[in-house]
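Notes follow the structure.
Missing here is one protein chain; the remaining ones are kept as they sit in the complex.
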Amino acid sequence: MTVTLDKVAKNFGATRVLHELDLKAEPGEFVVLLGASGSGKTTALRMIAGLETTTSGTITIAGRDVTNVLPKNRDVAMVFQSYALYPHKTVAENIGYPLMIRGLPRAERDKQVRDVAGQVELIPYLDRYPRQLSGGQRQRVALARAMVRRPAVFLMDEPLSNLDAKLRGHMRAELKHMQHGLGITTIYVTHDQVEAMTLAHRVALLEGGKLQQLAAPKVIYNDPENLFVARFIGSPPMNLLHGKLDAGRFLLGDRVVPTASRQSSADAVLGVRPEDCRLAEAGGGTLTGEVYATELIGDHTLVTVKVGADMLTLKGSKDFDAPVGTPLGVAIAPERTYVFDGPSGARLR
Amino acid sequence: MNLFESKTLGRMAPTAALIIYGLLGFWAFVVVFPIYWLAVTSIKIRLDVINGPLYIPFVDFTPSGHAWHYIFYDLGNDTFRPYWNSIIVACFSTLCVMIIGTAASYALARLSFKPRLSSIIAFILGVIAMLLLVAWLGLDWRLAVASGLALFVILVLALHRAPSPTLGNSDILFWLISQRIMPPVVAAIPIYIMFQRIGLLDTAPGLILAYVTVNMPIVIWLMFDFFVSIPKDLDESAELDGASKYRVFWDIILPLARPGLVATALLVFIFAWNEYLLALFLSTANAQTIPILVAAQNGTRGPEWEYMSVLILIMILPVVVLTLVLQRFIAKGLLLGAVKG
Partner (left out) sequence: MQRESLSDWLDRHAGRVFLAPAILLVLAFSIFPLIISAWLALSRFQLSANGWDITFVGFNNFKKLLFGSQQFHFVGTFAPVPVLGWLILAAVSALVLWGLWRYLSSGAISILGIIGRLISFSLAILLALMFTFTLGDKAQIGSLATTLFYVVVGVGLQFLIGTGLAWLCAQKIKGRDFFRVVFFVPMMVTPVGVAYMFRMLADMRQGPISPIWRGLGFGDFAWSTNAWSAKTMVIIGDTWQWVPFIFIVMLAAFESQPRDEIEAAELDGASPWQIFRDITWPSVAPVAATIVLIRVIEAFKIIDLPNVLTNGGPGIATESLTLHSFIDWRTLNLGGSAAVAYMLLFVSTVTCVSFFNFVVMPMRARRT
């Protein structure tokens, strides 16, 4: 089902927490709201659920205006960060709760609960209580409870953040598989860019209550709209060098880096991803600098190079062992660079 | 003070231990002795009472069931009616106050109130309706308005709080709980008049209504802490699952707050059982509760210790038993959070 947010904004008292947000999730799409705490992503999610009111704007689900509709009538299911399992009910009762409210007869209810429990491998635990389950199992119960209703929309509020790293990776794959199988529109909130990049069809990056970019992961990675997006996405983060831009030529000290842009700016930032830089001989390459630090990761070495007043990180071979202070050069492919306006952060194309 | 320093780690010095246990033991004796005296006196005959203090049954005197028999058989109905009234009034008032108070407390803990202009106007209309009632009761309404306004000003000043432009939950909560400061005697006389007009005087429902009003602040105050400690996620999850707020309250919140509910209900039952002043004002013959009976008998039968002891024993027995049950809850730290907060 389509979910549309049309100029949705939210104030808490005098503070504007979400500036007018426009978002449209297509049926079956997995949209991730990505951002740091305070970016407004959770507020947006809760407004879709109806747990917060909108200050302005409209929300529609499956073509129906739900802006003023009570949460229970919106046909959305939510998985909370804390799972929100009812401690005094068994796993089966937790999962079956939405069905019980709708008045489904017991036999039918049990059947559907078993069905869903089977899909998340919880059948042996149906009679246990939440306090007897592990973190991963509780998460699956929360998931099952959302699934059993076959809602129009899934909402997920950082469902994986309470799991340990290993389990998180496993559950990511499970979630993706499940969503693909069910084909239900999903809006997913997280601060973890890895989750966003791996799970989403499209990512909505939010900061300070404003939408920075809404695009597929590949586009966000390779074609960032502004400095914030460029910095947020990517690990290790994009290298940023400060200088001037003159008709597409980036001036860094006495070096010139050709870029794909054709604009000018007195205060510009050049961005280039670590994987698009290569080590070169001192004096060769686009830029010169000296080794500042090296970190052996295992299969490669992270080399930090001091270029003028800026630092640049790139990946060297696992055998790289030049000492600190060694002069060397860095080669940058011009078509892989991005230029941003210093003060505004906007991308200069 | 080296006497008090302990020689061995983890244990107290013997002198210190002696003093501490001694003091505690003394107070335990002080607590138990009056009740023991009651019990012992209730099995004495008149002569034993008059001839000076006799302490131990079978050693100092021969126990007799005479007083018990008298109270239960010879006075039969006169004893049972107030006892029965006490039971009815305490049970029903506890039930009602738990329902009304818990609901109000939940609303204040969970749902935020920003009384809009319409609500405030409704409130003022309610006050005006009250004043009209005053007129109906045959009293001069202009004076009621004047005194009401004067009251309001005095109370506001005394409370050192400027009325804030936006009322919120905490204001409503404060207002409801601060009702406890008001001495019941202030309200007792008008309630007496009101009840007389409506025909609720000297009836159990009348007493129940009055008891509910005075005990409500306690329920709201104690349950508030409980509700605040239940994670809001659970409410929201149930709402999304399709539950109405009433359903959330019944299915999710109440089961989780059960220990608090039981402890509060016990406390309120004990308070209702022990209530004296309101019963004094609002009952005359039919709805008398047992504390009233005892107080009245104190006048007519005062020196007859053995009969009074029986009466008092049966009066305090239920609450002492409930206290022992309640004590288990308190020991677990329940209800104390409210005091700290």
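By written order: A and B. Residues from 1 in each chain.
Rule of thumb we're sticking to: contacts are C-beta pairs under 8 Å (C-beta built on N, C-alpha and C of every residue); 3 or more make two chains touch, one makes a residue touch a chain.
Just so we're clear, the structure is a prediction, and the values are computed from it rather than from any experiment.
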item	value
Where the missing chain makes contact, among the chains that are shown	A, B
Selected from A:Asn73, A:Asn222, A:Ser317 or A:Ser344 as touching the chain missing from the view	A:Asn73
Of B:Ala67, B:Met216, B:Leu234 or B:Ala287, the one touching the omitted chain in the full complex	B:Met216
Of B:Ile43, B:Ile71 or B:Ala104, the residue in touch with the unshown chain	B:Ala104
Residues from subunit A at the interface with the omitted partner, ascending	68, 70, 72-73
Subunit B residues touching the omitted chain (full complex)	4, 10-12, 16-17, 20-21, 23-24, 27-28, 30-35, 37-38, 41, 49-53, 55, 100-101, 103-104, 106-108, 110-111, 113, 126-127, 130-131, 133-134, 137-140, 143-144, 147-148, 150-151, 154-155, 157-162, 172, 176, 179-191, 193-194, 209-210, 212-213, 216, 220, 244-246, 249, 270, 273-274, 276-277, 280-281, 290-291, 294-295, 298-299, 302, 305, 308-309, 312, 315-316, 319-320, 322-324, 326-327, 330-331, 333, 336, 339-340
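The criterion applied here is as follows: only the chains that are shown with their structure count from here on.
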item	value
Computed distance of Cα centres, subunit B from subunit A, in Å	55
Touching residues on subunit B, where the partner in the complex is subunit A	231, 233-234, 236-244, 247, 251-252, 255-256
Complex interface listing, subunit A residues touching subunit B	49-51, 70-72, 74, 76-78, 80, 82, 84, 86-88, 97-98, 101-102, 145, 149
